[in-house]
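Inspection log for the structure reproduced underneath, given as structure tokens.
With one protein chain withheld, the remaining protein chains of the complex are depicted in position.
Right, chain A next:
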């Protein structure tokens, strides 16, 4: 059963997704719901050439260009992920923040933010993480769980 709250949340996500698509780039994340539907809940889609995949705490799947790995904001998010979850190559690579924050960071990178703004965001990220609805129980336990979570 899906709660009404969840439906509202999803609607909001879809709306946002539509807006993002209009921004013409491929950067909008393919959510896991999509992946699960498309792949019959069993097979992973490999990221296209030159891309890597990360997940948010609310289990959104982001397919991002490799250059993002050089970005300071993403590097900070990776560092936080290491502190939060440790380093394991056997579980999905999850950043310790909500999808909306990752979306925001993507927009900033797309707009080619200045160094000053980047620094401001770097200072903001740890605080935002502390106030986000961080919940241990929602941490992905295995791939199947991730895919079939909706």
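Basically, a contact is a pair of C-beta atoms (placed from the backbone, for glycine too) under 8 Å apart; a residue touches a chain by one contact, two chains touch by 3 or more; residues count from 1.
Convention: contacts and distances are computed from a predicted model.
Colleague: Please identify the absent chain by the protein name in its UniProt record; candidates are "DDB1- and CUL4-associated factor 13", "Actin-like protein ARP6", "DNA polymerase epsilon subunit 3" or "protein-serine/threonine phosphatase".
Modeller: Hidden chain, UniProt protein name: "protein-serine/threonine phosphatase".
Colleague: In the complete complex, the non-displayed chain touches which residues of chain A?
Modeller: Answer for chain A: residues 44-47, 49-53, 66, 69-70, 75, 78, 81-82, 84-91, 93, 136, 139, 141 touch the chain left out.
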